[in-house]
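Take a look at the structure set out below.
A single protein chain has been omitted from the complex, and every remaining protein chain is retained in its original position.
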Amino acid sequence: MGRYVARRLLQMIPVFIGATLLVFCMMYALPGDPVRALAGEQAVDPAQIAAMKKDLGLDLPLWHQYWNYLTGLLHGDFGTQIASGQPVADIIADAFPITARLTFFAFAFTTVVGISMGIFAGMKADSARDRVLLMVTLLLISVPSFVLGFLGQYFFAFQLGWVQPNVSGEANWNELFLPAVVLGSLSLAYVARLTRTSIAENLRADYMRTATAKGLPRRRIIGVHLLRNSMIPVVTYLGTDIGALMGGAVVTEGIFNVKGVGWSVFGALKQREGATVVGIVTLIVVVYLVASLLVDLLYAVLDPRIRYA
Amino acid sequence: MTITDITADAPSPHGANENGGTLLEVRDLHVEFHTRDGVAKAVNGVNYSVAAGETLAVLGESGSGKSVTAQAIMGILDMPPGRIPQGEILFRGQDMLKMGKEERRLIRGQKIAMIFQDALSSLNPVLSVGYQLGEMFRVHQGLSKKGAKAKSIELMERVRIPAAKERVNDYPHQFSGGMRQRIMIAMALALEPDLIIADEPTTALDVTVQAQVMDLLAELQREYNMGLILITHDLGVVADVADKIAVMYAGRIVETAPVRELYKRPSHPYTRGLLDSIPRLDQKGQELYAIKGLPPNLTRIPSGCAFNPRCPVAQDVCRTDTPVLHQVTEADGAALPGRGSACHFWKETIHG
Partner (left out) sequence: MPETLKDTETTKDGTAAVPGPTAATMAASTKPEKARSLWSDAWHDLRRNPLFVASAILITILVVMAAFPQLFTGADPRYADLANHYLQKPNWSHVFKEDWFGYDVQGRSIYARVIHGARNSILVALVVTALVTVIGTATGMIAGYFGGLIDTLLSRVTDIFFAVPFTLGAMVVLTSFEERSVWVVILALAFLGWTQIARVARGSVLTIKQADYVMAAKALGASTSRILLRHILPNAIAPVIVVATISLGGYIGSEATLSFLGIGLAEPAVSWGVDISSGQEQLRNAAFVLIIPSIMVSITVLAFIMLGDAVRNALDPKLR
């Protein structure tokens, strides 16, 4: 097990480097110029621009820029914003906890509600309640999250006045409830469906029949024998989903005006602030990689048939 | 005539009533499945009984209803789509079909236990065998985790799994097929039930292992004086261990007999066909006999005798009248205890 973790961690390095390089290239190699973006519409002396670029190291070849970035990253230096002169690390330190909170909230919602719905439907596959759940999940999958966000805003904030349409700078838990539900709704649908299929399939398994034949109480048959087996694919999905939720937070944060990393990325993209964008994307990639490693380890705990060599 | 008596009387012609006698008695059991393609009549009036220390072999092809009957006894039928419109299953004289859920649950595992065919899929893949064995003691006897584990090791030793202590925390996939089936047997045996139902316990095993597992099962049954219902399609398995045999076809019992007599003198054309199709060393060079045709579709069982389309001696009456289980006698009318045949022409079949 220890060796497997070590190997997985080693494998993460090329993926990490590759992913940052990819984002870095997309940010810098494609047309578009951050310094010019800074100047806006005004005409600026080309010499001034060149000087500024030299100052920021933007005149170097791409690979060299990337090397500088990567070595900086190893020292905990995420770079500096061109326009404000603020260290990117500070921006992330401000924004990341808010996004983490939103993601955590959405994740908890997805897990608890999704799995409950899935169990509820899966226990009686093809029944009326199963069909209703299937339709609900279809709807949740079909309505893009930004539409859902607006609908939520429209009904709960404007029509019913239950919540504030926008989230304040503090981003309190109660304010994040609606954004988290919106963010988690797509995953919720997938988790519910996956759980439902898994439960329905495992209900028909031979070992369930054995458990009944052993004279176990129904609570135990379902709680110990059925759930443990059915949760294996769900856990795998949930692990990869954390990264996706963080990525999706960009849209949700835009709608509800949450000052998280998505909001920061959005601003940075418009300003062509490469360091900020790459820094934040890198962070999300790391979260994704760590989450999938944890899931793999959890997988081994849940399913003894998986052997790590 | 009550058909039941025939089988009940098989080993000891008279008293199979009070204590020590009949453990389980199935009376006129019907099971049907409601499916998209219509109602499949899987079991159509089965009667049989088992006494303590006795082994009843239920023989039949896939779809003959032998497993469904067992599942109905065990109370593990999927209902729906399954339904039991008619019949009684008496355990120690009490009809289990009329019992409450909890009452039935307490019988399962403690009084009647079951061994399944495919141990790999029948054992929970994510729980250690020690846990799954120990569960019996923890749930039914309220033992502690530790006590249950000690009992599990004891059980594993009883079914002769080597290095039981070291292997108690292993998972089912880490055992060989034969060892897994021993674990299934151990699990069924755990609470020393009165009756064990073994549903094709050796079918999924290698031939070399089959005999070992069968011997173990027979030995343990003798030791605990349990009743055993052995469900199989393999005539070879039956010969050595069973006391009496019930042959099933299309959800009915077509023949019952003490085991030796059935081999010697079958009284139903279907049984005869089964016996004739066993390859024999002394008949080298001959073509192997096979019963022609396929088992019937259970949603459209042929009228009359269900076997008539495949029967070499079928007459017109076989297509119209459903034969009851006739009491089989010697040619001179002398009683043959425990023998019955659901064939209009049983006399011709047995006495030629």
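Per-chain numbering from 1; labels A and B assigned in written order.
Here, a contact is a pair of C-beta atoms (placed from the backbone, for glycine too) under 8 Å apart; a residue touches a chain by one contact, two chains touch by 3 or more.
Since we're looking at a predicted model, the values are computed, not measured.
Trainee: Taking the full complex into account, find the residue in A:Gly79, A:Gly122 or A:Gly243 that is in contact with the omitted chain.
Mentor: Of all options in A:Gly79, A:Gly122 or A:Gly243, contact with the hidden chain holds for A:Gly243.
Trainee: Which of B:Leu29, B:Ala42 or B:Ile183 touches the chain that is not shown?
Mentor: B:Ala42
Trainee: For the chain left out of this view, which of B:Ser49, B:Ser67, B:Ser152 or B:Gln221 touches it?
Mentor: Only one listed residue reaches the unshown chain, and that is B:Ser67.
Trainee: Check each of A:Val15, A:Leu62 or A:Ala93 against the chain that is not shown and name the one that touches it.
Mentor: Considering all chains, including the one not shown, the answer is A:Val15.
Trainee: Please identify, in ascending order, the residues of chain A that touch the omitted chain?
Mentor: Its contact residues with the unshown chain are 14-16, 18-19, 22-23, 26-27, 30-32, 138-139, 141-147, 150-151, 153-154, 158, 197, 201, 204, 243-244, 246-248, 250-251, 254, 262, 265-266, 269-270, 272, 277, 281, 284-285, 288-289.
What we mean here is this: only the chains that are shown with their structure count from here on.
Trainee: I'd like the Å distance between the centres of chain A and chain B, where a centre is the mean of that chain's Cα atoms.
Mentor: 55
Trainee: Write out the stretch or stretches of chain B touching chain A in their complex.
Mentor: For chain B paired with chain A, touching residues are 74-76, 105-110, 113-114, 116, 118, 121-128, 135-136, 139-140, 171, 173, 187.
Trainee: Report the residues of chain A in contact with chain B in the complex, numbered from low to high.
Mentor: Chain A residues touching chain B: 205-207, 209-217, 220, 224-225, 228-229, 232, 302-305.
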